[in-house]
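Mind having a look at this structure? Questions to follow.
The complex appears here without one of its protein chains, the remainder shown in place.
Going in written order, the chains are labelled A and B, and every chain counts its residues from 1.
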Amino acid sequence: MDVATFLIQCLNALQYGLLLFLVASGLTLIFGIMGVINLAHGSFYMIGAYMAFALAPIVGATFGGGFFATLLLGLVLAVLLGYLLEWAFFSFLYEREHLQQVLMTYGLILVFEECRSLLLGDTVHGVSPPDMLAGTIALGEMMTYPVYRLFISGVCLLLALGMYLVLSRTRIGMMIRAGSTNREMVQSLGIDIKFLYRIVFAAGVAIAVFAGMIAAPVSSVYPGMGNSVLIICFVVVVIGGIGSVRGALLAALLIGVVDTFGKVLLPQASGVLVYVLMALILLWKPDGLFKAG
Amino acid sequence: MKRSEVLFVVLAFAALALFPLVAEPYGIDRVTKIMVFCIFALSLELLVGSTGLVCFGQAAFLGVGAYAAVLLSPQDGPAALWWLLPVSMLAAAAYALFMGALSLRTRGVYFIMVTLAFSQMAFYVVHDTPLGGGTDGIYLNNKPVLGTLLDLDRPLPMYGFTLACLLIVFVLLALILRSRFGRALAGIRVNEQRMRATGFSTYPYKLAAFVLSGAIAGLAGFLFAVKDGFVNPELMSWHLSGEVLIMIILGGLGHLRGALLGAFVFAMLQEFFKSEAIFGDFAKHWHLGLGASIILSVALLPRGLVDVPHQVVQRLLGWRSNAPGGKGRS
Partner (left out) sequence: MTSGEVLLRAHGLSRRWGGLLAVDQVSLELQRGSVHAVIGTNGAGKSTLINMLSGELAPTGGRVELLGQDVTSWSQPRRARAGLGRSYQRNTIYPSFTVFENCRLAAQARTPRPWAWWQDARKCPTSMATAQTSVERAGLNDLRELAAGLLSHGQKRQLEIAMCLATEPDVLLLDEPLAGMGAEETERMLTLLAELKASHATLLVEHDMDAVFRIADCITVMVNGSVIASGTPDFVRNSPQVRVAYLGEH
C-alpha cells in the first residue's frame, strides 16, 4: 500500500469512526439519561437515510431547495417523530426491566422495517451529495479526497462538541444530567421531568436520523443498514467502557481503523475483525477501555 | 412443581407422543421443527429465567452445533450418531465457554450487548470466511445413523428422536433446577450480592450455566441440521436470538413449561401472520404483525402465558394478593 492510499484509508477510517461515534452518542444519551436500551436506534439511522432519498425530490419540487433544505426538513421531522414516539411508546418503558425494553424495541424494529418496506420498498438506492460538496479536494501533490467525506467528519466532530457543551455547560444540560441520577429530586424542584425526557429522546432520535441522512451519499441506502449500525454501536459502547464518552470516541475510531483497513487488507475476514478487536480488548480490560469518569 | 403444573407437562408430552397417529406428514414435519425450537428455548430459559443472565446471542450456540454437525460429517458416508451428536454439543459448549468467559465480567445492558456482539462474530465467521461456506450454506449429504436402528431421513423416526431429546432435556433441566446447583443459580438471579456474602463464588456457577445452556442449544442446532440437511448463516442471525428470547418471555420466564408454550405459540403466530389465506398479498409483510404482537405481549403479559390461568382465577374470585403467590417458592 503506498502512502497516498494509506492516507486516504486513514481519512476514511476517521470519517467512519466519527459517524459511528455520533450514532453511538445518541444511543448512550438515551440509555444514560433515561435508562432505556433502545434497539430501534439503528432503525432511526435507516429512516434518516431513506428520508434523504425520499425527501430530496419533494424538497426540490416544492421549495426548489437542495441537500441542505432536505437535511433541515429531515431534522424537523425527526424531532417530531422522536417527540411523538416518546409520548406514545417509550415513556412506558422507563419503569420496565431491560429485557422487556429490549424485546419491545425489537418489535419496534420489525414494525419500522415493514413500514419502510410498505412505503418505500426494499430496493437499494443511491443518494448524491450536494453539488457544492460533490467534488474532490487535493491533499498534497499526489492524491485527491472527496470533499463530502471531509464534510461528514467535520459535521460529526462539531455535533459531538456541541453535545458536550450543551450537556456540561448549559442549564438544560445540567437538568438533564441531574434527571438521570435523581429523577424524583429533579421533579420536586419543579422541573417537568417528562418534558425533559421527551426532549432528550427527540434529540437522540434526531442525532441518529441526521447521521443516517448525511451518511446516505457514502453508504447508500439499503434495508439492513439500521441493524448493522446498531450492533456496531453496541460494540463501540462495550469496547469504550461503561458510561465513558472518551472511551466511546476512542472505540469508534479504533473500529473505524480496523474496519476500513480490514476491508482493504483482509476482505474475507473484514466482518469478523471488529469482533475480534472487541474480544481482545475484553481479554485485556474486562470493563472496556475506560470506566465512567 | 405444583401438581397442576406437572399434569400440564405430562399431558403436553403425551399429546406430542400421540400426535403422529393423527397427523399428516406436513404436520409431523412442522411439529418436529417446533420441538427443536422448544429445546432451543429451554436452553435459553436456563440462562435467562433461572439464572437471570439475559443473553442475546443464543443463536450462536445453535449455529455452532448445526455447523459442527455438517462440517464434521464425512463426505462419503453417514456419520455415526453416537459421536457426532456429543461432539456437536461440545463445539457449541466450547463457544459458550469462550463467550461466557469474556462476557460474564459485564453486567446488565452491557452483558446483553456483549453477547449480541459475540454471536455476530460467529455469524460473520460463517458468512464471510470460506470456513462456513458463505451465504449459500452447506448441505449435509448423509444424515447420521445409529447403526441400523435409526433412519433420520424419514419423518417419523426424526420426530421420535427429537421428542426423545426434548423429553430428556426437560427432565434433566427440571432435576438440575431443583438441585443445589439450580438453587444456587436461582439465588444468583434474585440477589447475587447475598450469594457472594454467604460464600458462593458466583462466577463459576454463571459460567457453568452458560456452558450447559450452550450445549443444549447446540443439541437444538444439531437436530436442525440433521432435519433440514442444510445449514446457512441465518441460523446464527441475531434475529433468531431475538425470537428465542421472545418465545421464553411469551411463555413465561422462570418456568420450564413456559419455554415449551412460548415456542409453540410463537410458531403459531408466525404461521398466522405469514398466511396468505388470511392476509392475501399483505402476508409478505408478516413482520409487521409479528412486531406488533411482540410489543403487545411484552407490554400486556409481562409474566407470560403460564401466568394467564393464575390471573384469570384471581380476577374471577376477586382475590387481591400483594405477592405472586403468598406461599413463595421453596
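The rule is short, and it goes like this: contacts are C-beta pairs under 8 Å (C-beta built on N, C-alpha and C of every residue); 3 or more make two chains touch, one makes a residue touch a chain.
Predicted model, so just to flag it, every value in this text is computed and none were measured.
Note that the absent chain touches B when the full complex is taken as a whole.
Across B:131, B:190 or B:268, the residue that sits in touch with the chain not pictured is B:190.
Contact with the chain not shown here comes from a single listed residue; of B:6, B:131, B:156 or B:175, that residue is B:175. Checked against the hidden chain, the listed residues B:199, B:280 or B:318 yield one contact partner: B:199. Residues 172, 175-176, 178-184, 186-187, 190-191, 193-202, 205, 208, 322-330 of subunit B touch the missing chain (whole complex, contact as defined above).
Operating definition for what follows: only the chains that are shown with their structure count from here on.
Here the CA centre of subunit A is 33 Å from the CA centre of subunit B. Of all the residues in subunit A, the ones that touch subunit B in their complex are 31, 37, 92, 96, 98-100, 102-104, 106-111, 113-115, 117-118, 227, 231, 234-235, 237-238, 242, 268-272, 275-276, 278-279, 282-283, 286-287. Here subunit B touches subunit A in the complex through residues 48, 54, 56, 102-103, 105-106, 108-110, 112-114, 116-118, 120-121, 124-125, 127-130, 238, 242, 245-246, 249, 285, 287-288, 290-295, 298-299, 302, going by the rule given at the top.
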